[in-house]
Every structure is written in C-alpha cells, then in structure tokens.
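Showing just some of the chains, left in place.
Letters A, B and C name the chains as they come in the text, with residue numbers starting at 1 for each one.
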Amino acid sequence: MNELSPLSDVTLRVLEQVSTATLTTQLYKRGLRNVWMQGVAPLDRVTTSHLVGPAFTLRNIPAREDLATIETLGDPEFPQRKAIETVPPGYVLVQDCRGERNGASIGSILATRLKVRGVAGLVSDGPVRDCSVIAALGFPVFCSGASAPLNLIKHHPADINLPIGCGGVAVFPGDIIVGDGDGVVVVPRHLADEIANDAAEQEHLEDFLITLVQDGAPLLGTYPPSEETKAAYRAWKQKAAR
Amino acid sequence: MNELSPLSDVTLRVLEQVSTATLTTQLYKRGLRNVWMQGVAPLDRVTTSHLVGPAFTLRNIPAREDLATIETLGDPEFPQRKAIETVPPGYVLVQDCRGERNGASIGSILATRLKVRGVAGLVSDGPVRDCSVIAALGFPVFCSGASAPLNLIKHHPADINLPIGCGGVAVFPGDIIVGDGDGVVVVPRHLADEIANDAAEQEHLEDFLITLVQDGAPLLGTYPPSEETKAAYRAWKQKAAR
Amino acid sequence: MNELSPLSDVTLRVLEQVSTATLTTQLYKRGLRNVWMQGVAPLDRVTTSHLVGPAFTLRNIPAREDLATIETLGDPEFPQRKAIETVPPGYVLVQDCRGERNGASIGSILATRLKVRGVAGLVSDGPVRDCSVIAALGFPVFCSGASAPLNLIKHHPADINLPIGCGGVAVFPGDIIVGDGDGVVVVPRHLADEIANDAAEQEHLEDFLITLVQDGAPLLGTYPPSEETKAAYRAWKQKAAR
C-alpha cells in the first residue's frame, strides 16, 4: 500500500514511551509548527492508552442526500467499510471529517472489527457514536467527542489512503501518528527515526531536571539547563548507566 | 397540558433499553436527519443514567437588564419557576437557551425540586451551575456544561410548553426525549411506537452481529447482513426464544 | 508588587467554603455581570480542589516567528519564566492567552515549580501540556483543556502584573480569583470582604432552604424565601447556634 519500509522496532518502542509534548518540541526545533491536531482528544482519558502507528487514511467529503442511502453501506467498494477491512494491523486509521461535529466516524461494531483486526487505533476530527461501548473496548480512539447520528448524515466517504487534513494538520499515508492524554501529533515519516532519538534524549534530561525542581531548584539555570546543570545531568546519567 | 395519550409501557420500556445511536438510524430511515441535539451532553457520564420521557418545554429569550431583577424570581408567574413546578412527573424539562454558554439553566436547589417532584430529567442547550452538587444528585441532566452565573444574566424566561429549538432541533411538547452517553435525540411523538419497535429489532440483530464480528467475521456480508447472515440471525433468535 | 493589604484570614477562609455560583450572584446584585471566565474549567474535576488567591498576571501577545526561539526561554528576563519565579506564595498565576486553543500555557516542569514555590494555582484561557502529569500533581489548574505544542508556537509573553483579560473578564493584579467545579470567578479586590460576608450568609440560608425542598416544599414561598420562611430560617439558625 505504501512503499516505506516498516518503522524500526527501536523507533516504535521509543515513541511508545515519549509524550506528545516532547514530540511537538522536537518538531518545532525543525521548523514544523503545524503538526498538532486541533479539536481531537482521547475518547476517554482513563481507558485510552498511548497510541503509536503509521497512518492509513480515509477521506470524507460532505454528504449529498441522493448518494447517502443505507444501501450504500453494503457495497464492497464503499470506502469507509473498505478502509476498515484493509488498514493493516498495527496501523492507525485516520479519518478526515472536516471537523464536522455531527455524523459519527464509527460506532461500536466497526470499532470492534478494527480491534479484532489488530489495528492500532482510530483518529478522527469528527465524533463517534456508542461512545460508552467503545470506551469499554480498550481500543484507542482519539476524536472530537460523541454524536449518535450515523456518518451518512454528513459524510460521503470519498477515497482511501490519499493525503488528507485531520484536525487542521496534513496527514500523508505512512506518517507516524502518536496520541496520549494531551491529544495527537503527526510525525512526518521521514523524520520519525531522528525525532524518536532526540525525544528520548530530551525526556531523559527532563526526568533529571524535574528531580532538581522538586528539590527546590529555581528555573534559571535549570530549565533550560546551564552548562553546570548539563554536566550534573551527564554525571547522573553515567551513574544510572552503571 | 397536552392531549396526547400517555406513552405505552411497552414503548417506554423499549426506549429505556435502546441507544440513541439506534434511534437516530431509525429516524434517518424515515427521512429525519435533524433530530440530534448539538452541543448537549450528559453532565457527568459516570453518574447520569439513560433518560426517557415526553418533553415539557421552557423558552428563554435574551435578557434585558431592566427586566432581569432578582425580585422577578419570586413572582409566581415567573416562567422558569412555574415550569419547574408544573412539568408533570415522568416528563423531561427541555430548555431553549439559544446555545448561550454563559447563564446557568438551573442550579442545585431547582434540580433538587425537579427530582423531588418525580421529573424524569433536564435537557438544556445551556449550562448548569453547582455542577458537582447536581452530578451527585442522581438526577439526569444533559446540558452544555457548567457555568456559575445565574440565568438572569443572559435569559428572560418567556413562556412554557410552546414548540422550541434546543441544540438546533425542533422540540414540540410531548415529543419523546431520549438521552444516553452519546447525548440526546428527539423522537417525534407520533413516531414513538413504531420507532421503538424497529429500534428494538435493530438492536437485537446487532447484538447477534457483534458476536460474529468478535469471532472474526469480515464486515462484508455481516454488517450490513447478507441473506445468509439474516438467516443465521433468525435461527439464533429462535434458539434464544426457546 | 501591589500595595493592597493581604486578604484577611476570615475572608480567605470564607471564600474557600462558598461556591462560585454564590459569588456570581452576590456580584450580580452589585451590578457586576462580567466576572465569569468563559471557556475555562478545572483541568480535572476529580483531582482539582477549590482555589482561592489574589491574582498575579502574565500577559501574552501573538507570537512572531523571529522572536519565538527556544533560546529565549533561558533569558532571565523572559516574562513567562520570570512570572513563575516571582508570583508570591498563596497567589494565583493568571495568564492571558487570548483564548487561543493551541500553544500550552505551561507543562509539567513549570507546574511543579509553581507547586514547590507554594503558589495557590494556575488560571489560563489557554490549554496546558502534559495534562495527565499535571492532573496527578495535586496542583489546582483551571484552563481551556490540553494541547501539547509549546507556548512559543502561539505566544510572545509580553509583561507581568498588568491588568489583563482572561476568559473575557478583566483581571487586575490583586483581584481575588476563586475556582471550583463550575469554573472561575473574579472578585474585584475592593469588594472581597463584603462579598465574602454576604456569600456566607447566602449559603447558610440556602443550606436551610434545600432541606425544605428535599422535604417537599414548593418553590413559591421557599426560593426565594417568603417572610415566613425567613422567620423559620432565623429560628433554625438560632437553634443551630446554641
């Protein structure tokens, strides 16, 4: 479906550990400011775990009444159902719903199918229906909330795995999607390895800095760290490595 | 107050079981797309249970400072207080707050009075105040969130039990209001019996389909169901009925 | 920093007990309608406790790319960091983020520093990052939700302790900020003592009224109270005082 080599295990494992906050900082340092989905949050902060995976996209355009019939749902070429059946295991299904707040991206049966197929999670800038059932599934869903009306009320699923916009951010198939309690960041595929590496280093440093702050260190000299603090960090790191 | 015969016990019991998602699908099949309140959610997903009941309406227009005095609250004809005292037990009080995000629909004392009177619940496209206290009451409230300032700051309660808009949906007195974790749907009164019947049948079928999906069935042929799947459902149903 | 005498212990203790709903009513009685922050809520209704304290302000203007460099964060005069280091213990840091939904007001390290310094809490009409970590800190934060990108993406911190707008409300340094489950109210400094006194009296009366409502009293004559109800309240109060 796309020619990119799979994410390395190291990168994948690192991205499962680091926060979306750290990733946005690393992307900012490289001049990328528009990488954070607006209006997209974990469906349930309590039950939704960290989400990492390459993007597989579904694009919706506005519905037209004569095309939006219940019968279309049974068509094997209907892009929404086809996307759910063809997104590879470990990938994240990302839907462009144009930020529309009505018209559910999916409901409990489709979410169950995604989970059974081993899909990593769902991301949409629209809402879902059956939100209580989905929250209980243990399947990571990041979306704009809950709304019962079915997708046909607002959306005509147009095509699969083209570049889309979601939450105001460009998503190319294969881009790495990372979600946590804050929401969802899009890491361009070609930057994933270096971003993961630098993010891990940044978080390691910040783990050290927060112990200093907890012990009463002032921000100046600590965060961002002075040369002395950096030296102390290196010493701490070496000690920890032993 | 309105001449409709009471909801049958069967319809009422069914509507307490089915989801708002199912109801919007049944209404969609009949050409009704604008039945879902936008911007209205359960005050507290954990404590708010399923809500079903006929609508009793209160209409607010924008406040004018010379009319919005604390004294008006004591007037026996003040429509907000009168609505709370006259909404019949088992009904849902539905407030048109024009989607205004400031100015509370009710607070803890009025919510307590509604609960004591046996009212089924409150639905408003405005917020409530004292939200922590109300959430602890065990009285179903669906609204646009929390905001402390009293209703007078934004609303002039105008009249009772006229057709209103709430969350962008027409609500006629006596229409059946159903709320769950996703939010609130309005079922036109004259359709309630047939919608309830078909919704129950739809959910029964979906209960069967989801077991197939959990067991690994692909969507094609399952959801929507092929003739074979429908036959399997009928067999399953007969077995269950024995 | 400002010449106001400290809040009296009595006023402080009372404001820790009364609800923001009661305070908005007291302010409304004095003609103050625009005192409630819109779009600002406790980061986590479960973990965030009641917040009371005088305001210390930080003003942000829109970012300009050539000024928004990571290096600026280390400048001892950078207003965001300086605000965090100079807000007095017991005060509330209030940020004007112009309601911008992207660009975090603070993250976990800065929140930890505020907590270590004994600051009462943070209020912002923008979001925070690391929201799960901050929610676990036990440090009161009222804001517009979660968003990972760092503040520089949207904000240029401009100055400290000038009058600002936050959530559509004027906040003068030293104004008393009170937050609870409903959100945040601003009590002008010079009114704090009298508002606190009258709020306590109002809540005492309402505690009595709610027992009447729980026992089945109708609103008319009870809420607002008739002369008879007021007399019963006085009797109840005397009894309670004995």
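Just so we're on the same page, a residue touches a chain if its C-beta (ideal position, glycine included) is under 8 Å from a C-beta of that chain, and two chains touch if they have at least 3 such contacts.
Everything quoted here is computed from the prediction, not taken from an experiment.
Enquirer: Since every chain is the same sequence and 3 are placed, give me the total copy number for this complex.
Expert: Identical chains making up the full complex: 6 copies.
Just so it is clear, only the chains that are shown with their structure count from here on.
Enquirer: Suppose a student superposes the Cα atoms of chain B on chain C; what rotation angle should they report, nearest 5 degrees?
Expert: Nearest-5 rotation angle for the superposition: 120 degrees.
Enquirer: Distance-wise, how many Å sit between the C-alpha centres of chain A and chain B, to the nearest whole number?
Expert: Centre separation, chain A to chain B: 32 Å.
Enquirer: Give me the residues of chain A that touch two or more other chains.
Expert: None at all.
Enquirer: Help me check something: in the complex, which residues belonging to chain B touch chain C?
Expert: That would be residues 70, 73-74, 76, 81, 84-85, 101-102, 104, 107-110, 112-113, 116, 129-132, 145-150, 152-153 of chain B.
Enquirer: Hey, which residues of chain C end up touching chain B in the complex?
Expert: 19-21, 23-25, 28-29, 33, 35-36, 38-39, 41, 45, 180-183, 185, 206, 209-210, 213-214, 216, 218-220, 223-224
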